[in-house]
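One protein chain is absent from this view; the other protein chains keep their places.
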Amino acid sequence: MTLDFSTLLPYTDELVMGLLVTVMITVAATLLGIAAACALVWFKLNGATPLRVMIQTYIELLRNTPFIVQLFFIFFGLPALGVTLAAWQAALIAMTLNLAAYSTEILRAGVEAIPRGQFEAARVLGLSRRQTWRHVVLVPAMRNIYPALTNQCIIVMLGSAVISQISVNDLTWVANFIASRNFRNFEAYLVVTLIYLALAVGMRQLFRLAGWYWLGGRQGRAL
Amino acid sequence: MSLVRVDALHKSFGNNEVLKGIDLSIEAGEVVSIIGRSGSGKSTLLRCLNQLESHDSGVIEINGRTLDATTMTPARLSEEVGMVFQNFNLFPHKTVGENVMLAPMVVRGERERDAARRARKELERVGLAEKFDAWPEQLSGGQQQRVAIARALALSPRVLLCDEITSALDPELVGDVLRVLEQLASEGMTLILVTHEMGFARDVGNRVVFMHQGRIHEQGDAKTLLSEPQTPELQQFISAVL
Partner (left out) sequence: MTDFTLWDIVRNLLLAMRWTVALSLIAFAGGGLVGLALTVLRLSPAAWVRRLVALYIELFQGTPLLMQLFLAYFGVAALGVDISAWTAATIALVLFTSAFLCDIWHGCVRAIPVGQWQAARVLGLDRLRTLRHVVLPQALRIAIAPTVGFSVQVIKGTALASVIGFAELTRTGTMLNNATFQPFTIFAFVALGYFLLCYPLSLYARYLEKRLNVAGSR
């Protein structure tokens, strides 16, 4: 077997476009998913019982079924209910829902790891529950679970390879496209795999830097 | 009128009746030390006074207002009662200054500049003006506890509750914290402290309350009570701690 990567050169533009699609949809899903998780975990810990049961059901459903099935259900299944979505919309929704489910559990663990004394100190200073949450709980909870949370974002990015299956023109779709054109399947997939690897490593470094700056940086002085 | 009035206060945890009818009144400017064996209900009494625990029956009045969850929000209560904990409970993600400024800004809506000025003043009062920008974990235990005091003072409470606030400290750091309390007492602050520092209770305190098995077993003027305890339980307790 000989590997010939030169056949990929004509497809540089497509690869860049695919990379952009993967990056953009990951960024959007990350922002939306974590914002949703912050809200969900608040309601899960403070909401009325029926609401808490609903949130827990949602979390269990998403955590115990494959992403690709969730994606198919949203893209192929929902139109039967009259909800028709563009492929990228279905993909973004599926990724957001998925990340939100995992992040809610991660965040909950982070909040529960905060010592009771912190809540009591906030209370005797007169902070309301909401104020306690925002000023006393959220940042330390984030710091507790930052590695797990950012890792989950990377997992969602890698999992997004599957959205090519509903014809979102992401990196994997481009790999399939190239393979179908030049029949150098292995080279195409190898190169795209390495791009994903670079993305994952890059995201980790970026998160580390951001974490050091936002979370550790302010408190990381004693390191 | 008493600043703090407690009447027939009862509190149980499940089947465990921890407070079995407490009557107590405390005047403005008084320094009251609560002593007693571990498990006698001292912390629970203190925590009922600022509703960290809700009581089962009885009445608590602070400054003439009855405490119950519906009328007294944490925000409203914090204007009357401040509290310092045994293990400090500083917010680790906020600097010393930010710890002190947080409640005035968030609860009272003070502007940052005013809150900062106030925070510096309170930190100066506890001898830590230069630690404004430090982080809690960079401070010794004694310094952290003084920051916690400054944080409570920044809300100008009428009463300050202190639950064994020197118990988690290395012995050589206890003095710094006690000196701050002594100074507060001399400025007329009303203090209710659970403490094992008998010397402090005698020399700085006006009154000592001895709790035993969920009741106030004996109370009276600090010097008299500690030198001439009346009940055998208090005699035994004093000889055990001295």
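The first chain written gets the first letter, and so on, giving A and B; residue counts start at 1 in each chain.
FYI, a residue touches a chain if its C-beta (ideal position, glycine included) is under 8 Å from a C-beta of that chain, and two chains touch if they have at least 3 such contacts.
Just so we're clear, the structure is a prediction, and the values are computed from it rather than from any experiment.
Asker: Could you list, sorted by label, every displayed chain in contact with the chain left out?
Answerer: A
Asker: Of the residues A:Pro10, A:Pro66 or A:Pro115, I need the one that contacts the missing chain.
Answerer: Final answer for the missing-chain contact: A:Pro66.
Asker: Hey, which of A:Ala87, A:Ala200 or A:Leu215 is the one touching the hidden chain?
Answerer: A:Ala200
Asker: So which of A:Gly33, A:Gly110 or A:Gly159 would be touching the chain we can't see?
Answerer: Only one of A:Gly33, A:Gly110 or A:Gly159 touches the chain omitted from view, namely A:Gly159.
Asker: Touching the absent chain: which residues on subunit A qualify?
Answerer: With respect to the unshown chain, the touching residues of subunit A are 1, 60-61, 63-70, 72-73, 76-81, 154, 158-162, 164-165, 172, 175, 179, 185-186, 189-190, 192-193, 196-197, 200-201.
Convention: only the chains that are shown with their structure count from here on.
Asker: For subunit A, which residues are in contact with subunit B within the complex?
Answerer: The touching residues are 115, 117-118, 120-128, 131, 135-136, 139-140, 143, 215, 218-219, 221-222.
Asker: Please output the residues of subunit B touching subunit A within their complex, sorted ascending.
Answerer: It is residues 50, 52, 73-79, 81-83, 85, 87, 89-93, 102-103, 106-107, 135, 137-138, 148, 151-152, 155 of subunit B that touch subunit A.
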